[in-house]
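Shown here: the complex without one of its protein chains, the others still in place.
Up next, chain A:
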Amino acid sequence: MTQTAPIIAMSGLVKRFGTLTVLHGIDFNIERGEFFSLLGPSGCGKTTLLRILAGIEQPSEGALLIDGQSMSGVPANKRPTNMVFQSYAIFPHLNVEENIGYGLKNIAISRAEAAERVAEAISLVKLEGLGKRNAHQLSGGQRQRVALARALVCRPKVLLLDEPLSALDKKLREEMQLELRALQRTVGITFVFVTHDQEEALTLSDRIAVMDRGHVLQIDTPRGLYERPANRTVAEFIGSMNLFSGRVTRIDPDGTVEIEGAEGTFRGTARSGFKAGDAAVAAVRPERIRINAAAPEAGANGVSARLQASSYLGDRSLHVLTSTASGQQITVQSGPSAEDMPAAGAGGLWLHWPTDAGLILPD
């Protein structure tokens, strides 16, 4: 195996529980040293996929290679992976040191070396001085660190994390995100991270797989997912997005596609191939829309709308409008200053955005 071969290769992974299929043919690779996230709403199959990687669940069909080795028939205890559980699964009858050293008893190393590795792991996750504490004397954040250290001390090739931050409060969660990212760079191990929180996935990951109902919808970098979502579901899941549905009326050779719908005619860039008459949506991010008093010039994107409410958020303002044509709700983000705010009570406002800010996605 060369160093450039993927650390994890999945092909055609299917998982069925009885008559329910939770994974429909998962095919993708995870590269060495990546921080890779599985992102999706609850029930999308992301945790099941992680448990298949760990060997806790067996796939119904398909092949899984970790570091070039087939994992078929390899039980969890023989895999080069370790997991941080959502509940942390700290052993309540053992103290911090014993918890962290748990997996080392299964490896042929001396007592002294095991103790050294435990001490190293304790300092890595900043739990110095807490080695003799019992599990129930630890805070949520500390338990999370114990779970991390316990998995890392075994020096896995892949670290699997199942929503490890979801039980923490917002401030601690943000701190831990930064630490987790730094930790991953320090140890250089491939992290596979499961989360339903898109902001968390964007903050942490090198690449993200967006999952829905047992399918992988798109695999891309955070920037790629935000700027070039592959379809409507991804567009709605990552950040907030205004969507106007219609049918394709024109396709330009440069990739610009025009659609016509109830709110008007919209032009934008398209990733997938369309033909005239296809159902499509024009998608535009709230921060790409400008609020104007006048209609746009002919051929440019514009929606006539009425202002419903504005909220001042310090660094920015959010405006909620409804389209004059259909009553559809539209969100616009502007700068915080008064000049960015449209005149209150104004009836005929126009929302403008440039062609390159609009995306045409299959509906």
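In this text, contacts are C-beta pairs under 8 Å (C-beta built on N, C-alpha and C of every residue); 3 or more make two chains touch, one makes a residue touch a chain; residues count from 1.
Note that in this section contacts and distances are computed from a predicted model.
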Of the candidate names "Peptidoglycan glycosyltransferase MrdB", "ATPase", "ABC transporter permease" or "Formylglycine-generating enzyme family protein", which one corresponds to the UniProt protein name of the undepicted chain?
"ABC transporter permease"
Which of these touches the unseen chain: A:103, A:286 or A:302?
A:103
The one of A:150, A:267 or A:285 in touch with the missing chain is A:150
Under the stated touch rule, tell me which residues of chain A contact the chain that is not displayed.
54-56, 75-78, 81-83, 85-87, 89-93, 102-103, 106-107, 135-136, 150-151, 154
